[in-house]
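Working notes, structure below.
Excluded from the complex is one protein chain; the other protein chains are retained at their positions.
All chains are identified by letter, namely A and B, in their written order; residue positions are counted from 1 within each chain.
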Amino acid sequence: MALPLSRQKALREWKLYFFILPSLLFVAVFSYFPAGSAIYHSFFDWQGGDNKELIGFANFKRILGDPVLWSAFGTVSVLIVFNLFKMIPSIMLAVLIHRLKSDRAQYGYRTLLVVPMIVPGLVTLFIWKFFFDPNLGILNNLFDVTGLKTLLVHLDQFFGWNVFFASAPIGWLSQPDLILPALFLWGFPWIGAVGVLIYLAGLQSIGQEVYEAADLDGVGPFQKFIYIELPLILTQVRLTLVLLIIGTLKDYGLQLLLLGEAGGPGGRGMVPGLWMYNRAFIAGEFGYACAVGMVLFVFILSLTYVNNKYVRVEK
Amino acid sequence: MNSSRLRSLLPALVLTAVFSWSLWQVATTRRAVVAPGKTVLRVGHWLLHAGMRESFAQAISDYEKLHPDVTVVQLPVPIRTYSSWLRTRLIGANAPDLTGMLTVNEEVAGRHFLALDAYLNQPNPYNAGTPLEGVPWRDTFVDGLDAVRGLFAPVSGEIYGVNLQINTLRLYFNRKLLRAVTGSDSPPATFAELQALGGRVADYNARTGARLVPIASCGPYATFLFNTLVPSQTQRLLVESNPARNLTFSQHELAAAFLKGELSYSTPALRSGLELMRDVTALMTPGFDQLQRDDALFAYLQQQAVMLYAGSWDYGVLVRDGPFPTGLVTLPLPGPEHPGYGRFVLGPASESAGSPEATFGIARTSPHPELALDFLQFLSSRTVAENFSRQSHRIASIVGTPPPPDAPGLAPVLGGEVGGFLLDFTGFGGGNTLNLFRRNLHLALGPKGDADNFIKALEARLPETLRQDMEQHLDSQQRMICRLDAQLAFELTRPPAAAGSDPSEEWLVLAEAQSLRQHGYLPLRKEMP
Partner (left out) sequence: MSTSPKDAVGSRKRSDWLKHVFILGIILIELFPLYMMLQISLKDNASFIQNPWLPQPPYAVTEHFRDPAVGTDSQLLTRLRTATWTEVFGGVTAPRDDPDFVSATTHFTLSVYRVENWRVGFKTILPAIANTIFIAATGTAVSMALAILGAYFFARYRMPFSGVLWAAFMLLMLMPGVANIVPLFTLLKDMNLLNTLAAIILVGIAGGQVFNIFVLRNFIEDLPKDLFEAAEMDGASHLQQIWTVVIPLSMPIIGTLSILAFLGKWNEFLLPLIVLRDQELFPLGVKLIYLDGEYVKQWGPIMAAYFIASMPLIVIFLFCMRLFVRGLSAGAVKG
């Protein structure tokens, strides 16, 4: 804990305030001021320049009736479910590596894992965009070669999806109905090396004796996971979960790059953040974009509050 | 220093070295562009297609030879991010001096771009020594800049940009494949032959086990195809019944006719247009609606299709990337002698002057507007236009510029009849009718398509969507007309040019434009309940 100090000492140490001043200044100018400005401007009809017109709650009324925004919230909820599911492979991999007998192999795999993480996120994104390319992409090639494409075409004719055609390549990013599946498939096999390393570190503290005892009791591998390993990484999992949900709600970079500024064909890939970006920087409706941002902000804030109340973040 | 100390110091050394390199690199590249003593002119555009950037680079180096104290920098922006790039640059007040005007409407044009009318009456100095010497700049363009005027300022009639090129649509065909399928490499000359080609391709496929498609298509290009075919059916109707007697049938006039019951999709000409669309989809890639432009080009370049209906802007790519010779021809439309569709046709339509491409305007916030104007005049001079056309295989918009030598067929066909009108209410009002049309179009197209099903599906909701769109159209018209009030008031506050009491010429022009628009707007407003 920081030491308490007497008034005289505090007065003598006044120069210490200079230590916090730069950070405070940065945060005030580049974080607090824009936040306040966003709240302020959400009540205006603002085109981004100097002229704005106070219109009160008209922006928010428009939000209530905005079908694009609400379907964007729907999309983002689906994406959250996808991302929750995508947490599982990292945990599984961490447990698998942890259970290896050889310590050297553990260290080797840990090192090997970092190598794919080196590829910057953007490059991975564009590589996957390339994989999704209907004509040159690997995914379509794979589907053709393994016969999955013919299977999908038959299923399509049976169910009447109208999405897979025998004579046309599968348009992962150009068919409205395929956008969500594409967003799910993206990033296969969904291993986040940072996550795996964190989970591995958390699992380090399990000693050999616990496993031996479990073996004596005849506990199967899956139950070992639930009773031994999961509780130890639970805090990390919870933390990752919270960050994941908030991140998915906030982020729109992925959709912007993969699908473009309108959320892809039919706008099926539109998420709230992207709608805000779209309204501001394409339609020029800065005031309305601020209002959308406010709604999103309140949403996330309430989620964070709920999380803090029920899930204590340890120091 | 012992080795372990060195080893622990090594990362820090490497990192410092890398950082210093990056610092040096940032400083030098920046200084290379913003060279001291030279004025920098920036040109932003979306024209990444084959040959365009190189043509610009060539024009820039020629210009820099003429003006050694000027550096011109190209800023090519991918078309997909162009609208947000443009918006952020305009709002951030640091747009390039010459900015390409894509997705610009009248409000954006009026607010952020300089009006060029004053300069258009003077001759272009860079045309000296060419047949265009002494011709007012405006008249050196094939259509006198009518197209850009209609595009960027339909209400006020001011000209905010010029187009350096024009586009046409052509039917490209793979000579080798065509010869393999039909035995000769001359393209279909009539619409009947085009339809017959479908059958011959099917025969070829059955015979050789290939899976060729007659015309490679995709969503956007299919729209082009329909928009070329359908007006052939509405030609006669247009001339015979057009309300304002100005040989155009604007969308609000069409909507008014629909609402009054004078026209509908069951009218023989319109219905025939739908059937024509259905007949041509038999020649197109199945599922074309979901395909993108890249897919159609890819299919054609991979020799999966015999023909491709695309724009003149694609010609450069086809020539560069296609390992086979590509020919081109205007789409053969049904003529008056066609058994099924001929009765509605007057004759092949004139392509007027094609649609504008490479439109550039001068940003208001430019620090050197005169320099930008000078460079713009340079770009639109006859010699530079010829170079562009040759290098990029596209058609220049300057009068008398020959089309690219290897593709004379790209030039617009100016002789012909008036073109008919379209059926789908694109861009009208809020797009409700367009959405309704597009959503139900599959009922009319495809092998099981039937125009009657389409018409029946539409009849319930069509009046309502037309009314909604008409309301929105009238509202936006009113807003546009009212916007001119501010300009008119401003003109009134300016002192008259001469000693007399004549109102300024600008005021007269704007007042007349406003009056014309009101003439078009008020009767419609009166008719709408």
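What we mean here is this: a contact is a pair of C-beta atoms (placed from the backbone, for glycine too) under 8 Å apart; a residue touches a chain by one contact, two chains touch by 3 or more.
Note that this is a predicted model, so its numbers are computed, not measured.
Within the full complex, the chain left out of the display contacts the shown chains A, B.
Here the missing chain is touched by one residue of A:I63, A:L79 or A:I97, and it is A:I97. Among B:L48, B:A128 or B:A196, only B:L48 touches the chain left out of the display.
Annotation for chain A: contacts to the undisplayed chain at residues 1-5, 9-10, 13, 15-17, 19-20, 22-24, 26-27, 29-35, 37-38, 41-42, 48, 89, 93, 96-103, 105-107, 109-116, 118-124, 126-130, 136, 138, 141, 188-189, 191, 194, 197-198, 200-202, 204-208, 211-212, 215, 221, 235-236, 239, 246, 249-250, 253, 256-257, 273, 276-277, 280-281, 286, 289-290, 292-294, 296-297, 300-301, 304-305, 308, 314-315.
Seen from chain B, the chain kept out of the figure touches residues 10-11, 14-15, 18-19, 21-23, 25-26, 29-30, 32-33, 42, 44, 48-50, 73, 75, 77-81, 84, 88-89, 91-94, 96, 176-177, 179-180, 185, 208, 210, 212, 294, 297, 302-303, 317, 321, 323.
We adopt the following convention: only the chains that are shown with their structure count from here on.
The distance from the centre of chain A to the centre of chain B, each centre being the mean of the chain's C-alpha atoms, comes to 38 Å. By the touch rule above, chain A contacts chain B in their complex via residues 47-49, 134-136, 165-169, 171, 174-175, 260-261, 265, 277, 281-284, 286. Chain B meets chain A in the complex at residues 80-81, 83-84, 87-88, 91, 108, 211, 213, 285-288, 290-292, 294-295, 298-299, 302.
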